[in-house]
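A single protein chain has been omitted; all remaining protein chains appear in their positions.
To keep things simple, chains are lettered A and B as they appear, and every chain counts its residues starting from 1.
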Amino acid sequence: MTGWFMAARSRLVLLALVLLANMLVAPGFLELRLVDGRLFGGIIDILNRGAPVMLLAIGMAPVIATRGIDLSVGAVMAIAGAVAAASVNAGHAWPVAVLAALGTGLACGLWNGVLVTIFRIQPIVATLILMVAGRGIAQMITQGRVLTFTDDGLAGVSSATLLGLPLPVLIALAAAIITGLLVRATALGPFVEAVGTSPRAARLAGVPAPGILIGVYVWSGLMAALAGLIAAADIRGADANNAGLWLELDAILAVVIGGTSLYGGRFSIGLSVLGAIILQGMRTCILRAGLPPELNLLLMALVIALVLVVQSPACQPAIARLTARLTRRGTA
Amino acid sequence: MADRAALLLAARGLTRTYPGVRALDGVDLTLRTGEIHALLGENGAGKSTLINLLTGAQPMEAGSIQLDGRDVRPRSPADATASGIVAVYQEITLLPNLSVAENIYLGREPTRFGLVDRARMRRDGATLLSRFGLSIDPAQPLSAFSTAVQQLIAIARAVDMSARVLILDEPTASLDSAEVAVLFRVMRELAGSGMAVLFVTHFLDQVYAVTDRITVLRGGKLVGERRTADLPRLDLVAMMLGKLPSGDGHLQRHAAREPGAPFINVKGLGKRHLVAPFSAEIRQGDVLGVAGLLGSGRTETALLLFGAERADSGQIVVDGEPVTLKGPRDAIRLGFGFCPEDRKLDGIVPDLSIRENIVLALQARQGWMKRLPLARQRELADTFIKLLNIRTPDAEKPIQLLSGGNQQKALLARWLATNPRLLILDEPTRGIDVGAHAEIILLLEKLRDEGMALYVISSEVEEVAAYADRVMVMRERRQAGMLTGGDVTPAAIIDAIVTPVEMPPSGRAA
Partner (left out) sequence: MMRINARTLPLLATLGVFILLYALCAIQYPAMLSSRVIGNLLTDNAFLGVLAVGMTFVILSGGIDLSVGAVMGFTTIALAVMIEGAGLHPLTSFTIVLVGGALFGCGIGAAIHWLKAPPFIVTLTAMFLARGAALLLSTDSIPVRHEFYQTLSGLSLSLPGGGRLGLIALLMLLAFVAGGVLLHFTRAGLKVYALGGNARFAGLMGIDTARTTILVYGVSSTMAALAGIIFSLYTRSGYALTGVGVELDAIAAVVIGGTLLSGGVGGMAGSLIGVLIQGLILTWITFDGSLSSWWTKIAIGMLLFIFIGLQRLILQFSAPTGRTG
């Protein structure tokens, strides 16, 4: 665990800066209030609003670790939301609707995984297909309207409270813990990291590469479906046009901030979630400061540009020298 | 005649270091006008590095290159081309998506009113190619032609860019004999027109068929330059493999031992286009050495034995039961392990820690759900780090930070952790320092004494002769002999490597 905190150090500093900025623009930001058994406060707000991107980042991190990418998660969110809304409207109970949505996410992930693994289409191309067609499929289900529903059970996915926390926060937390356990308490983590960066070495060492590759896309689809459920429950309706729009980019960015290279290799679920929280914190800060929300896009561009420069091969030697010097000083 | 010919290219003291390895150490190369000059050496001898320095693909650290008496210092391949040095590689570095003519004239297309003059490109291309005996339509896409034709097109492009020195890096590796004959005719014509051709190959017959002189590299150093006519094959192989058959080895051959219990019987295992069927018996506590030059099919036998390539003929019998290997996982289940030659691409997972790399194969065999407890992983890693003397402060460092020798030991540890019955090693001592080298040899002998079967591919004949119980010799992708008992000597191995396959190999080796 100490190793994790060492790796997380720079992101925690970044998070602290974002929180500090939030505090400066909204003095009561850190306060927590308990109203009707539910916690309210700036931090809860960030976690609640950030839950969908956190979920997407949890699914995206293993995909990127295999040197892949999943562009379709935003569209899968839209489909899953539409499926859930359509099934409660067809008279099914909300648990059925939830299961149907999750099943849809699994199916979408399987489609992507098969295209990448069996048909060996580049991930960016393979997932582009669903990114384009997925929104059409979602619109087909909602008939092009915002498909509203009144089922309180389904709406509860977003509005319910458990242990004083909003359900989306708990869902994201649970997903992070389950995924974290799945990759670190089993041997999946190193396998995922091996199949992407060293496919030949992994195969010769007996790692079951095809299964793992399909698996990460399936998992990404499942996480996207969860995020889609929250987004639909939030507005009590499925909006095929806007649900999850461009969130795949937020998810990719969260994972990159979490320290995973776009060329695959080491990944961390925890750090990716942290990346998503940092993004949401920035967004909230700009909003609270009364600045135009458009600044967000510019700020995000700036952050990616920074990460790209830092990750670029041209800068790597310099950074390696710097860290070496710092750690030497640290241990001395 | 080539002796008196004018000096065309003189490279002196070329040196290049990679992190931890001196890839090229003060090497000289002399090319004369009108000669075909062979550049020979095993993997890691420094051939590629030498070519990279000559063509400016990599900067040189020390040394000088003189062309026609003028100092040149190519900073890029384009720069080298401009001064008259071009290289054509086995891997055809043309663009299959362009037409033949576009490939020949890319970067120097004839234009008319600012637009590319395709008609002229096609005409000129056809004329140029006809000089190389090719009557093809240059407007056709490159991918429509065979490897041999593409190779000739690459040479045509190179020569047309006013080359003085043409470097051919293993151009014949994927050609059949008729195509090789065409290539040789072209090479002779080019040399006859006043160029120098530097020819890299691992086919000795071709060296003797076409070259005037030979330069041999070994371990980044120059072994020597000889006239082809004055250098017997046996001496050439000895130069390449680092052992003069006349001298006595320093390594003592181990005493004959009782043969172990029967274990694996390979019967006519082969795959078309990869390696001709070969047979071998491997007993418990037995070391089967596999000797042969680069490209002889020695690595391919290991790939078939480990299931990394699926055989299309023959079978493997383990403990009396015939088995089918659908992939490496089947082989691992049988208790096989495989340390590949290319550590970087086929061996290590660079991002993962030493511990994770060591437990990878064991963990893969257990399945992803049954994760080895961290304490057990640490214990395994620490045990092997101590046992194999892997030099690292701790097991959590990314493996890419280790030196080549220590990476190799970690890969050995990966397989030893699975407690294998058969360990396949492809060039286990290549590219590592002297200390690690000796340690690995000692370890192999220890493992053998403990009853493990070893299948060791090595170009270090002297070593193989010292520790192997039997040696299978590969030549031109087929089994050329099987030496046993007292026949396992460096001289006999080199002899078998040199002897054409048609001769009964056992008779010659005796």
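Here is the rule we go by: contacts are C-beta pairs under 8 Å (C-beta built on N, C-alpha and C of every residue); 3 or more make two chains touch, one makes a residue touch a chain.
From a predicted model like this one, the values you see are computed outputs, not experimental measurements.
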Can you list the shown chains that the omitted chain is in contact with? A, B
For the chain that's not shown, point to the residue among B:D68, B:E109 or B:E189 touching it. B:E109
Of A:V96, A:L128, A:L165 or A:L287, the one touching the omitted chain in the full complex: A:L128
On subunit B, what residues meet the omitted chain? 57, 77-78, 81, 93-98, 102, 106-107, 109, 111, 114-116, 118, 139-141, 143-144, 147, 157, 174, 273-274, 299-300, 303
Positions on subunit A where the hidden chain makes contact: 69, 119-122, 124-126, 128-140, 143-144, 240, 245, 249, 252, 256, 262, 292-298, 300-301, 304-305, 308-309, 311-314
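Going forward, only the chains that are shown with their structure count from here on.
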With touch defined as at the start, can you tell me which subunit B residues reach subunit A in the complex? 306, 308, 327-329, 332, 338, 340, 345-352, 356, 360-361, 363-372, 396, 414
Under the definition above, what is the set of subunit A residues touching subunit B in their complex? 3, 185-188, 190-191, 193-194, 197-198, 200-208, 212, 265-266
